[in-house]
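This part shows subunit A:
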Amino acid sequence: MPLWFARGLRRGVVTTRYPARPDPSAAELPTPPAFRPDALTRELADRLCRVCPSWALTRNGDVLIFDVGACTACGRCREAAPAAVTASGEFELAATDPAHLVKRIPLLGEGAR
Partner candidate 1 sequence: MNPASAAADSGKPAPEASPALVASTAHEASTAETADALRHSVSRQFGRSLHIRTLDTGSCAACEQEIRLLTAPHYDLHRLGFFFTPAPRHADLLMVTGPMIRAFDIAARKTYQAMPGPKLVVATGACALGGVYQPDAFTHGTVGETLPVDVWIPGCPPSPLALLHGLLVAVDRLAAKVRDLTFTRNGGDR
Partner candidate 2 sequence: MTALPLMSGAAAAWGAAAVLALAGGTSRPGIRACCAASGLGGGAALAGGVYSLLSGNSQVVTAGGSVVVGTLQLQATSLAGVFAALLGLVAVATAAFVPRYHDPGRGTALYLAVYNLALLASLAVLVAGGVVTFLVAWETMALLCYLLILRRPRRPEVAGGAFWFLALSETGFVLIVAAFVILAAKTHTMQLDLIASRAHLVPGAWRDTAYLLALTGFGFKAGLVPLHVWLPEAHPVAPADGSAFLSGLVVKLGVYGITLFAFRLLPEGPAWRGVLTMAAGAVTAAIGILYALNERDIKRFLAYSTIENIGIIVTAFGAAMTFWAYGQRLLWAFLLLAGLYHVANHGTYKTLLFLEAGVIEHATGTRDMDRLGGLARRMPRASVITFAGTLGIAALPPFNGFVSEWLIFQGLFQGFRTGSHLVAILIVLAAATLGLTSGLAIYAFVRGYGIPFLGMPRTRQAAAASEKRQPVAGPALLAVACAALAVGAPVVLTVLSRAMRTATGVTLRPVLLPGNLTVIPAHTNFSGFSPTYLTVFLLAVLAVPALIYLAGRPRADSVTVPVWDGGMVAFRPRMQYSAMTFSAPTRVTFDALYRPSVSVSRASDDPAGRSGPVHYESQPAPVFDRYLYRPVIRCVEWLADFIRPIQSGDVNLYLFYVFAAVLVAYLLGAL
């Protein structure tokens, strides 16, 4: 045990300060996509919906409905359309109501309407 005690002292503190202050390791985490409405057309939106493996994206008229809860941040949509989709960098996504997790992204790209 003394051995372990010494190890612990030598090792020091590694505990994160989160939530008091942000944690640097969060930058590496995969995060859901953020869309650029003005780069989104219906065709592109449909392609994104096809690409998404977890039914997180559906198109309703000129609105792309994005279910953050269903999103696994797999990044397929970003690969499909790097210009229109980027990582949001958000990992604090807990919601107290599933409705808060459903986002409506307007399709403003030319040719959208």
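Note that in this section a residue touches a chain if its C-beta (ideal position, glycine included) is under 8 Å from a C-beta of that chain, and two chains touch if they have at least 3 such contacts; residues count from 1.
On the choice of candidates, all candidates are chains of the complex that A comes from, given by their letters.
Owing to the predicted nature of the structure, the values given are computational and were not obtained by experimental measurement.
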item: Selected neighbour of subunit A [touch, this complex] from 1 or 2; value: 1
item: Touching residues on subunit A, where the partner in the complex is candidate 1; value: 14-16, 18-19, 23, 25-26, 29, 32-37, 54-56, 66-74, 86, 88-101, 103, 105
